[in-house]
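One structure follows; several queries about it will come next.
With one protein chain removed, the remaining protein chains of the complex are shown where they sit.
Order of writing sets the chain letters: A and B. Residues in each chain are counted from 1.
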Amino acid sequence: MADTLKQVVFRLRRFEPGKDAAPHWEDYRIEATPGMTVLDGLWKVKEQHAPTLAWRSSCRMGICGSCGMLINGRPRLACNTQLTELGTDVIAVGPLPNFGIIKDLVPDLVPMFETHRDLMPYLIREDVKEQDDPTGEYWQSPHELEQYLQFSYCIKCGCCMAACPTVATDPAYAGPMPLGQAHRYNSDTRDGGFAERRKVLEGGRGPWRCHFAGECSQVCPKGVDPAKAIQLMKRDLVVDLLRLHRRRPAAAVAPTPCGKRKDNIPAAPARTAGATAK
Amino acid sequence: MDTRTYPNRLGPWGWIGGGRWGFERYLYALHRLTGLGLLAYFLLHIFVTSARVFGPESWARSMARVTGPLFTWGEYLVFAAFAFHAVNGIRLALVELGFAVGRPIEPVYPYATSVGRQRPLALAMLVIAGVIAIWGGYNFLLAD
Partner (left out) sequence: MRDRTLWTWHLFAGVVILVFLGLHMTIMHLDGTVRVFNPAPGEPIGWDNVAARMQSWFFAVTYVVLLGAALYHGLYGFRNILLELNPGAGLRRLVNVGLSLAGLALFVFGAWVALAAPGAFARMGG
């Protein structure tokens, strides 16, 4: 129904490297349709007004983490943000702060990913052979899964880093995403790498520069709650310092069931790879 | 890949420029501000009060330097800053040791975060700090 369409202004932060000295705001007027998200609006702006506008997006359903942007002063996912949710006629969209700007709305996320990698976001165990060539599953109870499941929902969108006041001034600080993911692995009972990650968490990098402003958890689009992860990590590290609680060894490998099968159940297909391959 | 990027860190403005997100950011900024104020006062306080070792006349001279309405109001500000910083500090000590933040949960929208979980504690602490500040203020008025 054409007469219910509303005009909105997309105020976008434009920056063309090599041409512009500094980023600047530019206004683009488009028609808003019901159910339009900020991402939909960006596509319309690109189609109708600004063909050189650049941003990152992919899944358009809030799971890939590409479209993190500063929308009306708050870091959000563009695909997850309805125009009606914002409630304003002027939609101000800028790149995520606390990252360098590559072009327009595209932030440079490489430093965040490098820090993430330095904190070893993978299972570290002594039985490397078992990890490369598994013979069975690792034991883990549903209760043990619950200890880290929330933090595993992180989509690495960078919104938390944009919201954090410490990341705003201190490039040495690891930030909510890498620290949250380090805690995700530290609290995974299948992991045995606490001591190694502890070494990387020394100095200005570690969780000690977090002062619980809580903004990371407020803006996280997936409810990962990195603030909680960081405080729990501090608790783990202090408990470790005071030697109040010895850490358990990494979860054992569950043996493959080898009881007698019932007659009416077909045998499993033969293993074709690995140590026990036929 | 060498990508020259335009710097976009918020800097110290990022400490207070939270705006509409959550009031814990303001508590964090105020905690820093009161901490700096208390530190500055404390460093001067060591010198002002050291005069007592040299006798009553030295003490009287030192106290004469810090009398007047400006100093009285300033001292009340220090008391109020202490009330806030101490009580908020108790909250921060509890939260940063992992108490009052809740356990890891399955995130179901609308998400319940640790910030929401400790919000009643933060509000209770503000009330307590306010009560102490008012109590001290009443005392200052009595003295006047």
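Points worth noting:
Following the convention adopted for this analysis, a contact is a pair of C-beta atoms (placed from the backbone, for glycine too) under 8 Å apart; a residue touches a chain by one contact, two chains touch by 3 or more.
All values derive from a computational prediction rather than experimental measurement.
When the missing chain is restored to the complex, the residue among A:E26, A:D118, A:E144 or A:D170 that touches it is A:D170. For the options A:L201, A:C216, A:L232 or A:A250, the residue in contact with the chain missing from this view is A:L201.
Considering the complete assembly, chain B touches the hidden chain via residues 12, 32, 35-36, 38-39, 42-43, 46, 49-50, 52-56, 59-60, 63, 75, 79, 82, 86, 89-90, 93, 96-97, 135-136, 138-140, 142-143.
Hidden from this view is one chain, which touches chain A at 166, 169-173, 198-199, 201-204, 206, 208-209, 234, 237-238, 241-242.
We adopt the following convention: only the chains that are shown with their structure count from here on.
Taken together, the chain B residues at the contact with chain A in this complex read 3-15, 18-22, 24-25, 28-29, 31-32, 92, 95-98, 101-109, 111-115.
Per the touch definition, chain A reaches chain B in the complex via residues 15, 17, 22-23, 73-74, 95, 97-102, 107-108, 110, 146-151, 153, 163-165, 167-169, 171, 187, 210-215, 217-220, 222-225, 227-228, 231-232, 234-235, 238.
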